[in-house]
Every structure is written in C-alpha cells, then in structure tokens.
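Shown below is the structure under consideration.
For this depiction, one protein chain was excluded, whereas all remaining protein chains were kept in their positions.
Per-chain residue numbering starts at 1, and chain names A, B and C are given in the order in which the chains are listed.
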Amino acid sequence: MEILLFGIAKDIVGRTSMDAMEFNQRPTSVAELKDKLRQAFPEFENLTSLAVAVNSEYAEDSILLKKGDEIAIIPPVSGG
Amino acid sequence: MEILLFGIAKDIVGRTSMDAMEFNQRPTSVAELKDKLRQAFPEFENLTSLAVAVNSEYAEDSILLKKGDEIAIIPPVSGG
Amino acid sequence: MEEPIIEIVANLDTSQVFGELSHPGSGGICVFTGAVREFTNKQQVVSLEFETYEKMALGEMQKIAGEASKKWELNRIVIRHAVGVKQVQDPVVVVGASSAHRDACFEACRFLIDALKKRVPIWKKEHFSDRSVWVSAHP
Partner (left out) sequence: MEEPIIEIVANLDTSQVFGELSHPGSGGICVFTGAVREFTNKQQVVSLEFETYEKMALGEMQKIAGEASKKWELNRIVIRHAVGVKQVQDPVVVVGASSAHRDACFEACRFLIDALKKRVPIWKKEHFSDRSVWVSAHP
C-alpha cells in the first residue's frame, strides 16, 4: 500500500512516498495510519492539522484501508 | 445659459441642448429649472427621477444658477 | 494608493485589466465585468447603446475611486466604461481593485460597480427588434 507524501509531509519523511509495510504493523484505518505516522515521525505532531486522502478523497478517521487503495498524507493546504 | 440634454431628456426635448432663455423667465435655481422643464415638457413628470448637474456636479434643488454655469439635465442613469 | 485608472472608451479591452491592477503588494485582484445580455424580461436584445456626459462621468468615477480608497486599503483601482453601440456578450464596463488580502478587493470591487450604476451619468438604450427603450427611465 503506497502512501503519497506532499508539502511538509514530504520534507518530514524525506521522500515523496512510502509504503505502509514500513510500519511494524500495516495500519488498517485512517486513524491508525495517522497514529503510526506520528509515532514514526514526531514532527507531524507540530502541524496545524493532518488529513488523509484515500483514492484521492478526504477520508475520515474511521475509514478502513484496503489493499490497492491510493493513500496520501495531506498536511495543511495553502493554495491560492 | 446652455442646458445639456442626455438620454431620454434629449428624446423628450428633441435636441441635445437648449437655452435657459427659451423659458418665459430664466430659472434662478435648480428647483425652478426642474419646474419649468416639467411645465414645458410634461413627459418629464413620468420619469423615475430627475437630477440636474451644475458645472458637472450633481446639484441640489436649492442651488442657484449663475450666468456661465454649465447645466445638464440628468435623467435616471443606467450605466454598467 | 497610485492614481486610479478612470476611462470612457469606445471599445473595452478586457485583457489589459490584470496588468493594470497588478502590484507587488497585492495578493488579491478582483475584477467585475458587465456585459450585454441576450434577453431582458424574455425579450431578445438586438443591441445596447450607451451615451455619457463624459466630463461629469469621469468626475464621478474619480470620486467613487477616491471613496473606495478611503474605505479600503487598496493598491490600484480601475474603472472603465464603454460608450456607443454594443452587441450581445460585448463587455460594457470593467471595474476592479487590488489589495494585500482578498476581503478588501472583493468589497471594493462590489462598491465600485454599485456606485457606478447609481451615480455615474451614463445612459443605456436597449434596442429590440420592434422598439428602443432608455433603461430605468420610467418606473
């Protein structure tokens, strides 16, 4: 399960994507993914907000992650 | 004293300008000018509003008309 | 603020206004363009015709720009109106303002067009296939 990284998330992790397999246990939900991300990279705690997109839609914490999903970490947006 | 006519005022009077001397008595104020205009051309009564400009500024009814003033009849504006 | 751009022209060029409002201190630029609509109360418009008392119109546009620059922190203002015969979809008026943040330019832009429509001595005649009407002249 590939996880795309943008903006400051890319800088914190140091790459443009990572694989969910890199965590000890593969996260099964959006909430779990956020938790694991914050554990592995404590700098995420300092952000104004942290969202996750599943298949290019904003996904609530309760959403379950399925094999083949395209997942993206969405730090605070600042377009415009 | 020349009186400029625009928009529907031009159509009502049938010209682009007239002279204050055309009235029986030369109007001495904006209010008097409006009265004389309505008497001479009753169609002015039917307009939504009627304003007068003196030296290219909107002029209240109480403003006195002096020789050499540039006077304009301002029917309801509709720019934009 | 820099001097506002105030003009009455035969033909409006809508492509120039961004450049005119652009300013190193402006993060927001808001532009309103008024154009000729095909139908008025379901009646097909053939053309519109605008005339103006130019000297006074330019003076009122200057005053409106001055009032806007007192009310809001603006870097640039444009007020430009066309005169003559205009066809459907032709632009007839362009007003705009630029400011550091977007609140000011949106509010100022709305003020500019509202004030222009209320006060600037410009008159519009609608030509239909069977008659012509001075807009707003009668209640």
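The rule is short, and it goes like this: a residue touches a chain if its C-beta (ideal position, glycine included) is under 8 Å from a C-beta of that chain, and two chains touch if they have at least 3 such contacts.
Given the structure is predicted, the values throughout are model-derived calculations rather than measurements.
Asker: Considering the entire complex, write down the shown chains that touch the omitted one.
Answerer: Taking every chain of the complex into account, the missing one touches A, C.
Asker: Among C:V31, C:V46, C:V85 or C:V133, exactly one should touch the missing chain; which is it?
Answerer: The single option touching the absent chain is C:V31.
Asker: Considering the whole complex rather than only what is displayed, give the residues of subunit C touching the chain that is not shown.
Answerer: 14-15, 18-19, 22-39, 88-89, 91, 98, 100, 102, 105-106, 109-110, 113
Asker: For subunit A, enumerate the residues touching the unshown chain of the complex.
Answerer: Interface residues of subunit A facing the absent chain: 4, 6-8, 11, 46-48, 53, 56-58, 72, 74-80.
Criterion: only the chains that are shown with their structure count from here on.
Asker: For subunit A and subunit C, what's the span in angstrom between their mean Cα positions?
Answerer: Comparing mean C-alpha positions, subunit C is 48 Å from subunit A.
Asker: Once you find the CA centre of subunit B and the CA centre of subunit C, what distance in Å lies between them?
Answerer: 26
Asker: If you average the CA atoms of subunit A and of subunit B, how many Å lie between those two points?
Answerer: Whole-Å distance between the two chain centres: 72.
Asker: What parts of subunit B, by residue number, touch at least two of the other chains?
Answerer: none
Asker: Which subunit C residues touch at least two other chains?
Answerer: Within subunit C, no residue touches at least two other chains.
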